[in-house]
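Before any comments, here is the structure.
Heads up, one of the protein chains got dropped from this complex, but the rest are sitting where they should.
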């Protein structure tokens, strides 16, 4: 079976953690905390910008690079949390879109 | 060209937002704030659990469902932010894994 | 000795927790997670507002009330964390202001 890109990234992140024997740190509780930490750092990149200054064409190259790496950090821990809890991200994303669709 | 699952979910989320004329709310600044908000709600699901209680086999069905939907919320806004900034998530995730690889 | 208002609120929060036998939940790790959760909820109150709409005179009565209670939640857990770690809030706030003063 061919893996999709989410499964592929999940596997790469898992191998990175396994190679360093980090599974013991990667409890769901700790990973949820790490996501909050990285989301805070992502927010910090934008905190003093106006909405206009936060747009793609207004960001400096350095700002963009910092933002990209913070997006990556949130995504890495989110994929890792979904992995240790056996959560299927596309499935729950589509379930949530459907809930929002019924609500709005 | 066949889209991968990240591109597919990104498109579904964009269409949902476009249909409600929400682009004006979806500035990068606002989306980063929404990610922090949802990450806080995800953390809140785990805050009083011990690490052991946070493991897959210890969660109740209701706890698991709540966690799945919070994971979905973080993922939805993260895909949306990457979309409005034209950030390629697999690319930046792999770039960050490489940086971590060089560091640890 | 007369207690100041921070010591007074800290005592009231401690008594509330003690009366419910919640000390066992109030580890520093859990309290830091609770602060992140409440800070996320506070951010969520502002996420779709423009900077102008977030100003005191533009908020509706309901928005203001919701914001006040989220500010209270962050403050309650912050006082509780400082209490369990024996951190003197005025002292560390002034130390940090001094650090910022030297930096900027």
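As written, the chain order gives the labels A, B and C, with residue 1 at the start of each chain.
Assume a contact is a pair of C-beta atoms (placed from the backbone, for glycine too) under 8 Å apart; a residue touches a chain by one contact, two chains touch by 3 or more.
Model, not experiment: these values are computed from the prediction.
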So one chain is hidden, and I want to know which residue out of A:38, A:68 or A:83 touches that hidden chain in the complete assembly. A:38
Since one chain has been left out of the picture, which residues of chain C touch it in the full complex? 4-6, 8-9, 12-13, 16, 20, 27-30, 32-33, 35-36, 38-40, 42-43, 45-46, 49-52, 54-56, 59, 64, 67-69, 71-76, 78-79, 81-82, 84-87, 89-90, 92-97, 99-101, 104
Residues on chain B that touch the omitted chain in the whole complex? 29, 32-33, 36-37, 39-40, 43, 50-51
Just checking the interface: what residues of chain A touch the absent partner chain? 25, 30, 33-34, 36-41, 43-44, 46-48
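Going forward, only the chains that are shown with their structure count from here on.
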Distance between the CA centroids of chain B and chain C (whole Å) is 26
At least two other chains touched by the same residue of chain A: list those residues. 29, 32-33, 36, 39-40, 43, 50-51
